[in-house]
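Pasting a structure below so you can have a look.
Right after this comes chain A.
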Amino acid sequence: MRVEVLILSLLWPWAVSAQGFAGLGTEVEGFAIPQRGIELSFPSDHGPHPDFRIEWWYLTATLDGADGRQYGLQWTLFRSALEPGDKPGWQSPQIWMGHAAVTTPDAHYFTERLSRGGIGQAGVSATPFLAWIDEWEMSGDPSGEMRLTAAGQDFAYSLDMHAKGPLVLHGDQGYSVKSQAGQASYYYSQPFLQVSGTLDLPDGPVAVTGSAWIDREWSSQPLSGDQTGWDWFSLALDDNARVMAFRLRGIDDYTSGTWMAPDGTATPLADGAIRATPVQYASDSGPEVPVKWHLEIPSQGLDVQVSALFTGAWMATSFPYWEGPVTVTGSHTGRGYLEMTGYR
Partner candidate 1 sequence: MIRAATLALWSHWRRHPVQLLTLVVGIALAAGLWSAVQAINAEARASYARAAAQLGTDRLDRLSRSDGAPMSVSEYLKLRQAGWQVAAVLQGTLRVNGGGVTVTGIDLLAWPDLPAIAEASSGSIAPVEVLTAPGRLFADAELAKALRDRPDLPPVSETTALPPRRILTDIGTAEAILNRAGQISYLLVLPDQPKGRPPLAEIAPGLTRQAARGTQDIARLTDSFHLNLTAFGLLSFVVGLFIVHGTVGLTFEQRRPLIRTLRALGLPMRLLMRLILAELLLLALLGGAIGLVLGYLVAAALLPDVAATLRGLYGAPAEGSVSLRPIWLVSGLGMAVAGTLLASAQTLWRLSRLPILAAPGQHRWSARPRAMRMQMLSSLVVVATGIAAFAVFDGLIAGFALMAGCLLGAALALPPALAGLLFLGKRMVRGPLAEWVMADMRAQLPGLSLALMALLLALAANIGVGTMVASFRLTFDGWLDQRLTSTYYVNARDDAQGAELAAWLTPRTDAVLPIRSVEITTGTHPLFVYGIVDHVSYRRHWPLIAADADVWQRVMSGQAALINEQIARRDGLWPGSTITLAPEWETPVAGVYSDYGNPTGQAIVALDRLLDHFPDVPNTRFGVHLPADQAEQQAEELRAVFDLPPGAVIPQQTLKAQSRAIFEKTFLVTGALNVLTLGVAGFAILTSLLTLWSQRLPQLAPVWALGQTRTGLAWLELLRAVVLAAMTALFAVPLGLVLAWLLLSVINVAAFGWRLPMYLFPLEWVRLFALALLTAAAAAALPMLRLRRLPPAQLLKVFANES
Partner candidate 2 sequence: MLLTVDQVSKTYPGGRPVLQDASISLAQGESLSLTGESGSGKSTLLHLVAALDGFDAGQITFDGISYSTLDDGGRAALRRNRVALVFQQFNLIPSLTVAQNLAFHARLAGRHDPAWTTEIAGRLGLDGVLDHFPEQLSGGQQQRVAIGRAMSVRPKLLLADEPTGNLDEVAAKAVLDLMLDLVRVSGTALLLVTHSQSVAARLDRQAHLAGGRVT
């Protein structure tokens, strides 16, 4: 689960305060709706699905620097359709937005790009795979070698990536349910990327190595009207298992997730199988958000503390959210990423 529907309401600066997170339940007239039982096919599904309202290519990485410090990195390309369909030129309804960030133990750098698809300033092609906005690129084969670049005013990075495991389909073969009312999205991941590269930070370049995780998701109306935000975990455990878990906050919380064995075997986690409890809050650079969690998945014997590497990883972008690297301790150890939306 990612920043999802925010993009619908918040892409445009003037709509931020007016609609905010309540925009989740907006009408989807004319857009396609995810259906259970549709088989995803690759590489074509690495490319865009313009009939759906929203879609993203979302990469997070936990890194170790040559300087001995831990780092986190984010690269995201969102597609949002103002109307169904596409056409060339400035007036295409396909709007693209890029977010890039680097988090260190004591700082958080981020930047944002906006673009229109119709003039070719941003987009995604499936073969060969290339996702770009301006000079930012994610390219290569999601099941093989890949490259990633982005730059902001005060940082830049480039990574070489290498897939060590298969793609993982969430939910029911990629059909991921988001509420008791049945809202859903198509959702798959590449959680087994090994990476190395360079972060260019204000203090100078840092060579880094680590692991990365790509999420791919598209939908038209993935949340129900009462849902106000979510807490989303992507954890890479030291035993090479991967955990994706989220909690959607609504009248009744809705939880879902996937337990991924080191060989990529996926076990869906149904509503109620996950318990996520905030332990400690912070408001270093934005609203107060939980920066330490108690996460339990009894069915998998997981009972861990999840703590932010840097509590001020607030993305003060067109729509604001918290996104940053975390450390896992307890029954299991590991690293991962945490995303929290809908906090004010």
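Keep in mind that, in the parts below, a contact is a pair of C-beta atoms (placed from the backbone, for glycine too) under 8 Å apart; a residue touches a chain by one contact, two chains touch by 3 or more; residues count from 1.
Keep in mind how these were chosen: all candidates are chains of the complex that A comes from, given by their letters.
What you see is a predicted model; the values in this text were computed from it and never measured.
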{"item": "Result, touching chain for chain A in the complex among 1 or 2", "value": "1"}
{"item": "Footprint of candidate 1 on chain A - complex, ascending", "value": "11-15, 18, 82-83, 89-93, 95, 111, 114-116, 119-121, 132, 134-135, 151-156, 200"}
